[in-house]
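Provided herewith is a single structure, encoded as structure tokens, for subsequent inquiry.
For this depiction, one protein chain was excluded, whereas all remaining protein chains were kept in their positions.
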Amino acid sequence: MKKYFTRMGDGSAVYMTEEEIRKDIEAGIANAVRGAKVDPLTDDEIEHLYNIITAPDSVVSVENHRRVVQTSDSSSNKLGRHSGIAIDQPTQTVIYERCLGCDSMDMGLNDYNFKAVKSCAENEAVIVKNALTYSAMPLLYGGMPNLGFYTKPDGPVDNWAELLPAGKLDEARAAQEEAVEYAVHDMVFVADTMYKVGVDGINLDTCGASGDADWLAALKACEIIRNKYPDMGVEMGMAGEFVLGMHGKLEYDGVRLAGLYPHQQVKLAEKAGATIFGAVVNTNSNMSFAWNLARTCTFIKACMEVAEIPVHVNVGMGVGAIPMSEYMPADVVSRTDKALIEICNIDGL
Amino acid sequence: MSKEAIIQAAYDSIIECDEEKAMKALDDAKEQGISFVELLSEGFSAGIRELGERFAFGEVFLPELMACTEVMQKAVAIIEEEMEKSGQQTKKKGVMVIGTVEGDIHDIGKGIVASMVKTNGIEVHDLGREVPARVFVEKAEEYGADFIGSSALLTTTMTVQKEIEEILKKEGLKGKYKTMVGGAPVTQRWADKIGADAFCEDATEAVKTIQKWLKEMGREEGM
Partner (left out) sequence: MGGMHTAGDLVLRMQLAKGMKIDEAKKYVADKLGITVEELCDPIVMSEIREELGLGLQLPKSKDAIAMEAKINIAKVLGIKINSVEVFKSRANL
């Protein structure tokens, strides 16, 4: 029986039969439908997905006119931080622009948190200004709201991750609400500083990583930033396919945040004034690429059907069906890109 | 009230986070002479498993989950008391130490695992966050643990999980404890590479893994 090369969610190479792949595609779709209560992929879309997964080429692509644009996260210091090449960030941005053909780059601190940036925002702004002067592509400044960093001993607020298991629900909720205000202040402060040197946009990354309060902070910050600076874009990237309900009762614009899926998340991001929405679907490292990709496409297709702003799907380590590995194989990355573009009609990656 | 209805009420009391309903189910079970072991496994524990499933899909949120696990713990405490009185085996099935590794302060997932595992008759010692590898082993020895759980949310802190395995091997303790690893960048591949006994994607899987181990140890009903 013919077997096809593919991978598991942790990157391990496996060979699967047609039946196994099709079964995993169905199961991935069913999992997404169960969670988000959205429509499954159509039979044609499933067949298209199967053909992408089982294509014989190592790297697949799309027709020229279907190519989409790219934004990023985790700062432009990847050549320095990850590859250990000692180059300053402004020079790295020019390398990304001219040598690697990036459409944009987001700059940021190695400690990619707005709380950390706050104390050195002015220094960061000088680096950003240099990069803006040397390069021509759009540059954003990014960071994570990362509400957890506002808890003791790293911050001023009681740790709700300790209060919750102790049954102190009211105290845990109050702590999260307090942390929201600190986080909003820091995100807006950094945006103010970067706007003054001319940054093209702010990237609020992994919104919701610490739960619904974390996302609320990002929504509030986005609203303030966009009202202050209507000519500066804000990209709001999420942390997962649904918002973890650490608080459970927080709302934005009358909508409860906990438990929302991408097709619901994007509408609130639009309400907050975001110009680009970064949808995220986490990879299950125990399941196959076929399962993960089918699941991702189901969520994202539903999101794209309602989105009025551009949606850039996060495709990287552990998200967007990509294996949880720092070394991302081009075979699965290109297949994910192709599926998202051709089946889900995304606006960017 | 029929046995099925009482077990259903126990199940519902967890899903609905209804302490009063849970207590009534216990009273009814006692009155009808229904086995508490059955009430626990088919009723209360089944409810917690369903809740865990709903939590994994974002249908139930953490404060609700915590409140429901409190109801569960109260029910379990009463069951334990009753079973001791009647001379039946105590509920404790095992001991676990769990923590977030050194250099890492992310503890949300670890906290959820600790709470869920606790509701399954395991005595859990939460070591907190930023726990050095050596402390995992020391505390496992101190508490007479059966299971060691470690959580790492960063690729840079995952290496502490490897250190735990190395310390266990070096001190001839590998095999004395079952080790499980978890956290966002952690995978089965990593667990296999470092020699951990299990990788758990989430709290539900952690509970299933422990239940599997308890079965292998013949401790499903208690120590």
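Residue numbering begins at 1 within each chain, and the chains themselves are lettered A and B in the order written.
We take it that a residue touches a chain if its C-beta (ideal position, glycine included) is under 8 Å from a C-beta of that chain, and two chains touch if they have at least 3 such contacts.
Note that the coordinates shown come from a computational prediction; the quantities given were computed from them, not determined experimentally.
J.: In the intact complex, which of the presented chains make contact with the chain not displayed?
T.: Spelled out, the missing chain touches these shown chains: A.
J.: With the full complex in mind, choose from A:Ser104, A:Gln176 or A:Thr336 the residue touching the hidden chain.
T.: From the options A:Ser104, A:Gln176 or A:Thr336, the contact with the absent chain belongs to A:Ser104.
J.: Using the touch definition up top, pick the residue from A:Gly108, A:Gly148, A:Pro165 or A:Gly201 that touches the left-out chain.
T.: Final answer for the missing-chain contact: A:Gly201.
J.: May I ask which residue of A:Pro138, A:Gly240, A:Gly259 or A:Gly320 touches the chain that does not appear here?
T.: In the full complex, the listed residue that touches the missing chain is A:Pro138.
J.: So which bits of chain A touch the chain we can't see?
T.: 64-65, 67-71, 94, 96-104, 132-140, 195-201, 231-233, 235, 275-276, 307-310, 346-348
We adopt the following convention: only the chains that are shown with their structure count from here on.
J.: Could you state the distance in Å from the CA-based centre of chain A to that of chain B?
T.: Chain centres of chain A and chain B, defined by C-alpha means, are spaced 31 Å apart.
J.: Considering only the defined contacts, which chain B positions touch chain A in the complex?
T.: 57-64, 66-67, 70, 105-108, 111, 114-115, 126, 155, 184-190, 199, 201
J.: Which part of chain A faces chain B closely enough to touch in the complex?
T.: Per the touch definition, chain A meets chain B at residues 9-12, 34-35, 148-149, 154, 159, 161-162, 164-165, 167, 169, 172-173, 210-212, 242-248, 258-261, 284-286, 317-318, 324-326.
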